[in-house]
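All protein chains but one are shown in place.
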Amino acid sequence: MKLTKEQSTEIKNQQSQNNQTKRVTAPELEKILYEAIPALDHGFIRVIDYMGDDTSIVQSARVSYGKGTKQVSTDKGLIKYLMRHWHSTPFEMCEIKYHIKLPIFIARQWIRHRTANVNEYSARYSILDKEFYLPSPENLAVQSISNRQGRGDVLEGSQAREVLELLKNDAERTYENYETMLNERYDGSTINDSKKGLARELARMNLTLNTYTQWYWKTDLLNLMNFLRLRADHHAQYEIRVYADIMLETLRKWVPITYDAFMDYRVGGTEVSAKGKLVLQKLIKGENVSMEDSGLSKREWNELMEAFDLQNKLV
Amino acid sequence: MKLTKEQSTEIKNQQSQNNQTKRVTAPELEKILYEAIPALDHGFIRVIDYMGDDTSIVQSARVSYGKGTKQVSTDKGLIKYLMRHWHSTPFEMCEIKYHIKLPIFIARQWIRHRTANVNEYSARYSILDKEFYLPSPENLAVQSISNRQGRGDVLEGSQAREVLELLKNDAERTYENYETMLNERYDGSTINDSKKGLARELARMNLTLNTYTQWYWKTDLLNLMNFLRLRADHHAQYEIRVYADIMLETLRKWVPITYDAFMDYRVGGTEVSAKGKLVLQKLIKGENVSMEDSGLSKREWNELMEAFDLQNKLV
Amino acid sequence: MKLTKEQSTEIKNQQSQNNQTKRVTAPELEKILYEAIPALDHGFIRVIDYMGDDTSIVQSARVSYGKGTKQVSTDKGLIKYLMRHWHSTPFEMCEIKYHIKLPIFIARQWIRHRTANVNEYSARYSILDKEFYLPSPENLAVQSISNRQGRGDVLEGSQAREVLELLKNDAERTYENYETMLNERYDGSTINDSKKGLARELARMNLTLNTYTQWYWKTDLLNLMNFLRLRADHHAQYEIRVYADIMLETLRKWVPITYDAFMDYRVGGTEVSAKGKLVLQKLIKGENVSMEDSGLSKREWNELMEAFDLQNKLV
Partner (left out) sequence: MKLTKEQSTEIKNQQSQNNQTKRVTAPELEKILYEAIPALDHGFIRVIDYMGDDTSIVQSARVSYGKGTKQVSTDKGLIKYLMRHWHSTPFEMCEIKYHIKLPIFIARQWIRHRTANVNEYSARYSILDKEFYLPSPENLAVQSISNRQGRGDVLEGSQAREVLELLKNDAERTYENYETMLNERYDGSTINDSKKGLARELARMNLTLNTYTQWYWKTDLLNLMNFLRLRADHHAQYEIRVYADIMLETLRKWVPITYDAFMDYRVGGTEVSAKGKLVLQKLIKGENVSMEDSGLSKREWNELMEAFDLQNKLV
């Protein structure tokens, strides 16, 4: 990730602010405010603003006149209770805003979370930066055979080199032709004074999906956790997980009590179906269970065994 | 509006906070933070938290690395442009949270704005305060004849006294019976040690719709303006307009540039249909127009004349 | 539940329709379309319209050109997979619309599900029906001691009679005074020709929260299941559960495959936290576990034991 000198200055100016407020603050999050945290080869995540902290959840759950806090231990118990029983509204009372730079094909996955507020850099209006995502060699995976929407082993040898070469060349050439059509370089200089430029809203269609875009993305704490639960999961595509992992860390700095409950109940937890429950109950009683008797499909059975790490025990 | 001593203390404690932050602040809004602004006879509005200011709108419209501000005049022009052309997403980048006490029949109107986050005081869990809304005499209006969902003249004389008496007595008696069923007073004291109390979730059904409830209500700036546009309008019920007017004032303190644009384009503005446009164009050209030729219904015609204050001119 | 003759005729007229369509239909649901299914003492649920069936879920999950169905068995497997892995969007592709009559205090809980579309009968505009909910004796429960927002045993003897008497008298008197203030009876007849009526938007505040209201309520299949998961649960208030149980039955008639998966994974299923998982794993291995070692709070421990029916085994 590389910032222009002007961008670095703008960020430093923001960080040098020292304002007084009667609002609650999250001191750990303040420390990294505005900072550009690198993600993938050219992307980043910046926390731009936030509202509320752990005590705000407690405050609104109690519809209190004052702060949420009675005692940290009581607050903790309440937040865990709310998380366990899927009480959603108190977590909606906190809000966070990010500035994110990310490849377009990842932005297309991300935007499917419809509950966030988004302002994206407009390629109808401006020229996109000359930056595209190229996977590092250890992330160049072959198509998984068992999972039709997943990855298998890493691609090796000459084929890996070939793939990287293709990605790089195609991105560079299509970008160059984008400039040619615009009759303008990414730095704003005109290419040929005697020519006109194609409308930006049209020229952009020539770019490849690994081109970087950027946006402001704002969401409440509940929907942030819904996003992270899906996107920090090992089923998620690696490239979006990189962003989710960074955001998990900002969650920890912002609302540490909620973070702990989230890791215990959502990220580390699992769901068991009615039929799966019967299987576990039998196992606890020391009874024998087979996939056939359980009423579970092979896929369900394997997922249950995996979730409780029972593969070896039950072969 | 009366606060208990404990509530006043809690509010004072919040107001005495003096935290450091790198976030942008809205100094005029900070001055009234947490304050209980009276509404109707027992209600209030308190601003509890906020995120962003006018510059945040500009910042995200530009997807900028720094603050929104280049020059106040440029920011103003951009915000007016966004408002005029219904660009919605930059206004979603600011957020505000209120603590509100209001009669249940008004809460029922209010909650129809579904885009806000809400935590309401739970009458399944707690006893509601012994407070009910009684209109002041000048707001006791008769049913409008021309508008089936509006008010006409003020009710006068003995009938007004009778109405107030009925409202007061019924609210007091049903509340008293609510306490009897709960076997508990509003201050938490038990009424009869040898009796059990009815479940709160059931007893509450005996309360009248003018009983006060309270909630935390959080929304983004765009949806706040949508709410205010409808609820500060003269078609809105007086009792909700009282709240909307107070919130308009908090809007002015929070984002003054946006407030001005909102008053000009939304509150003070009007919409003209395709057919209405033809009428105005003819009038400007000095031509004669009659309702019959216009293709407008009587109701549409009257609304157009009223919007442009043309009633006298065209009779 | 009692319908006027005119209402019954209107419903019969709707049911006598026999239209041709190229859309998919749900034959079992067609059979009960428009029918008023009684709920509580004066409420009802009517299915008014629907869109899609089980095959529509499959169709859009596959982004297919034709119908979803390849084979019923494949469709079933896919729907179960989508449910298990919380794929939400294909379930959003079906829609259902209900007409519901329900007490206001239940309507206030219900409306907190913000993702539905709602048109409620307007008491600003019209007079509410003279109908209020009175619990049957077996549902008159005392406040629970263990659960601050639940019910305990049934109230018995003279206290039960007293409560019912209070509820009945208060509802009747406040309704009568509502009519007096309106100067109009519920059937539209004027009370006193020499008097004016108070505005309807004001008079309604005198009604108690067990007065019935009604609305059209429309939602997609995903959000219907979210609603039912919470409201058909034994933690939900009895009076809303009555409605949820009826709706579960309409779900079964509409999308039987989805219904089965929903009952298995959501209604009959359970969630286990990271710490809870360790407890179950130890139990399966035949190891001893105590609440103290588990890191679970007493409440969490009890909830886990209850979910897997282990109370007796582990005392």
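All chains are identified by letter, namely A, B and C, in their written order; residue positions are counted from 1 within each chain.
The criterion applied here is as follows: a residue touches a chain if its C-beta (ideal position, glycine included) is under 8 Å from a C-beta of that chain, and two chains touch if they have at least 3 such contacts.
Note that the structure is predicted; figures quoted are calculated from it, not measured.
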(message) One chain is left out of this view; which of A:18, A:73, A:149 or A:290 touches it in the full complex?
(response) A:149
(message) Which candidate, A:17, A:88 or A:174, sits in contact with the chain we can't see?
(response) A:174
(message) For chain A, which positions touch the chain that isn't shown here?
(response) 103-105, 108, 111-112, 114-115, 118, 120, 122, 124-125, 133, 135, 140-144, 148-152, 155, 159, 162-163, 166-167, 170-171, 173-174, 177, 180-182, 195-202, 204-210, 237
(request) Extract the touching residues of chain C with respect to the undisplayed chain. (result) 3, 6-7, 9-11, 13-15, 17-25, 30, 33-34, 48-52, 56, 59-61, 63-67, 89-90, 92-93, 95, 97, 99, 117-122, 214-216, 218, 220
(message) Even though one chain is hidden, which residues of chain B still touch it in the full complex?
(response) 77, 80-81, 84-86, 89, 112, 230, 235, 263-265, 267-277, 280-281, 283-286, 297, 299-300, 303, 307-310, 313
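What we mean here is this: only the chains that are shown with their structure count from here on.
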(request) Could you tell me the distance, in whole angstrom, between the mean C-alpha positions of chain A and chain C? (result) 34
(request) Report, in whole Å, the distance between the mean C-alpha point of chain B and the mean C-alpha point of chain C. (result) 29
(message) Give me the residue numbers in chain B that touch at least two other chains, ranges are fine.
(response) 118, 122
